[in-house]
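Here it is, the structure, as structure tokens.
Every protein chain of the complex appears in place save one, which is left out.
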Amino acid sequence: MDTILEVKNLRLYYHTSKGVVKALDNVSFNLKKGETLGLVGESGCGKTTTGVALLRMPSPPGRIEEGSQIVVDGRDIMPLSDKQIRKDVRWEEVAMVFQGAMNCLTPVYTIGKQMMETLQEHRDMDKVQAAELIKEYLNLVGMPPEVMNRYPHELSGGMKQRIVIATALFLKPKIVILDEPTTALDVIVQAQIINLLKKLKKTFDLSFIFITHDLALEAEVCDRICVMYAGKIAELGTNAQIYGKQGPMHPYTEKLLQATPLLKKKVDTLSFIPGAPPDLIDPPKGCRFNPRCHKVMDKCREEEPPLLEIEPGHMVACWRCVK
Amino acid sequence: MSLKDTAYRFKEFWNDFKRERSGLVGLGILGFCVLVVLFEPAFLPFKDVNGNWRSISYWEDNPRAAPPVWTNLFAKQKSATTVQYDEATVSEEFVTTERYPGGVKMKVYSFGYDYRYDLSPVDLIVRMTASGNLSADIDVVRPDGQTIYLGSFIESGMKDSPLRFATDTAGRNNVLSFIRERAGEFGINMSNTTGVRPTQLIFSQLEPTMLRSRTPLKGEYTVRVKVPAEIASAPGNEIADVMLVVSGRVSGLLGTDTAKRDLMSGIVAGLKWALLIGLITSVVSVLIGVMYGIISAYLGGFSDTAMSFVWEIFVSIPVLPVLIVMSAIFKPSIWIIIASLIVFSWVGPVKTVRSMALQIKEETYIEAAKALGAGKARIIFKHMAPLLLPYSFANMALAVPGTIVFEASLSLLGLGDPSIITWGQILHDAQSSGATLNGLWWWIVPPGLFIAIMGMTFAFLGFAMDKILHPKLRTR
Partner (left out) sequence: MYKWYALKRILRGMFMFALLMFVFSLLFNQVNERTQRTQIFEQVKQESARLTNMRADQIEAWRNQRLDQLIKQYRLDRPMLERVMYRAINTVTFNFGQSTVIKSSKGEQQVLAILMEALPRTMLLFTTAIVFQLGIGIFLGMKKAQKPGGSLDRSTSFVTMIIYGMPTWWLGMMLILFFVYMLKLFPSGGLNSVPSPQGFMFILDRIWHMALPVMTLVILGFWGLSFVIRNIVLGVLQEDYIMSARARGIPENSVLFGHTMRTAAPPLVTISLLSLLASFSGAIIFEGIFSWPGLGNLYWVAVQQNDIPVLMGDLALTTGIYQAGLVILDLIYGFLDPRIKVGGKA
């Protein structure tokens, strides 16, 4: 399997009046063609920011810093001009299904108009051809073609989510980033959407980056998992490596798994991670997790641990794991 | 909401507020204004302006429609300024005058006046308070040695009576005689004696063309009031408070209007009314509006619809036209004006507050409070109002300029309260006296300018407050 996405030393900083928020600090990972990479972590750890960075669309005052490399299918998109990014990369190569599809569609345009607009921007098609393609994809996600004449507010959350997925796919992008695509939906619709995604991935041989905070969901949908904390990667490995018998290596991942209560096991007290995520303007010295870590050592407070491969395909950033 | 909470909230607010430069400027200006209002007498050139705005006698000694004194800085020809001399130099002399050719001992009250201008004063006014009998001569000694007899006080049977001698009126003939007597010696052309003021002649050099064009005679002038010593010291006769008022061609920091009123005093006096009207109206109407919005949102259903309907009616009434007709029926007193302003202003914040309150209503803690058995009043006043109160403060500040302008508009139309001095009143007088047509800019510019400055001050304050207090509610 070849690599379709290589992220090297990605740094995204927000330059605010109160200081520089280091939202993403030296993030590096790969995505292989046809796989689903899960991106998990607490709220505010940088998951969505990573997705947005891959589209090279940081919200001001955010900026992707010099030295960051985002290589999509062999081409680094960092040095490209705005026009090139807009025409060639966004949606053609990298598409994103945003968190909260509720608000992702412009309320004053019909669904059809918005999908048509996107399609015609990237492909040289006339209205009839475009309409055909749109209907095809709507059908794929289980939506009737009449929905093209509807306005977003007339549709339910699940319906909007499907439409957003259809819109993300119809240009057949190489990478699809799904940012918590089912968080706002009820369990039944969630299952439907997940099944749909799996089917589409197989049909079109897509590569997904699946952002979620739901570990159970991640385990079901993804091949590999990337755990983020405070703007950095804590651990990266296959599901088998992380969830398997050996268990995770990073103390944070360990705690995360512990914190998910099992349906069958009875617990008296819920396990949790004490403390709160750090201030990203002035993060703790050394490893960013050290104030909350139950396996902290002196070295952790001094030096930041590098992301090292401790076994093939399994990266950890923890001094405990360095021998 | 305990006191400690409020103090903490305020400290937080103040920290944020300190960073808004414009807000601090606004606060500074407001603080200065409050100071001026509290210590008004210190800032008033004419201390008793508040009761005497419509009195003619209070302003008698001022020149009419005189520009401010600092215009002299920009004028090629410097105009004499209005000055008042309260302390006379008292001396005794033995002189021969017209009335006492044989010579008599005189008590002389003299005032020195250093005239270094190009354009003479408009009038020389001598005042005193006297009892009993009095016979006094008034004259002026020029730098060129000439003495001009201006006139006399001849009174009897007075009891603390105020006496006033104005050269412009009472001294005219005497000054003209003085000129006429010297016409031959200096070759003065006496053909046209109309259209020239006595003071213009007093302060000019004696030359042939002096009735038409003059050269100023600069130097030390002495105005003397001479009372025969016998009369001055006779029992029952008393002379006190002898003063000289030089009524200049320019007067005061902001000039005078056609009724001779010092405009600086008027402006300073108007400040307190502007603040009073603005603040009372805004605070009360915003409070009413905010409470109205909260209650309407909280009650919901039919009550909400009914309240919104009433609101619509008030909003649709054109305020100024209605107030104009109302003032034909009611006598315009400032409190009625404030009341009517409140009646029409409360509608402002209602809609926004209502939508914010609707949002809060959906919050779970309101549901929780209800579940705990809290009554409507408690929920509204203890839970909802405190959240919206900070927003209403910003609103109050922003509402003040509008109310000040409104009152000024009413006064401009002549519908204001005539017993108080407001800036709008001053503008009304300016308009009706044709100030714009006659170029009396110092009458028109300051009142409106100060209204605008007040507006700017509260805009600074209000927007700074709004920036800090508003967004917290919207990002819920």
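The first chain written gets the first letter, and so on, giving A and B; residue counts start at 1 in each chain.
Operating definition for what follows: contacts are C-beta pairs under 8 Å (C-beta built on N, C-alpha and C of every residue); 3 or more make two chains touch, one makes a residue touch a chain.
Treat the numbers as computed from the prediction; the structure is a model and nothing was measured.
Check B:Tyr221, B:Tyr298 or B:Phe460 against the missing chain and you find that the one touching it is B:Phe460.
Across the entire complex, the residue among B:Ile324, B:Ile366 or B:Leu389 in touch with the chain not shown is B:Ile324. The chain not shown here is touched by just one of A:Leu5, A:Val21, A:Val40 or A:Met96, and that residue is A:Met96.
Not every partner is drawn; the one left out touches chain A at residues 55, 57, 59, 86-87, 90-92, 95-96, 98, 100, 103-110, 114, 117-118, 121-122, 151, 153-154, 156, 167.
Within the entire complex, the positions of chain B that touch the omitted partner chain are 22, 312-313, 316-322, 324-326, 328-329, 398, 400-402, 404-405, 408-409, 412-413, 427, 431, 436-437, 439, 441, 444-445, 448, 451-456, 458-460, 463.
One rule holds for everything that comes next: only the chains that are shown with their structure count from here on.
The distance from the centre of chain A to the centre of chain B, each centre being the mean of the chain's C-alpha atoms, comes to 68 Å.
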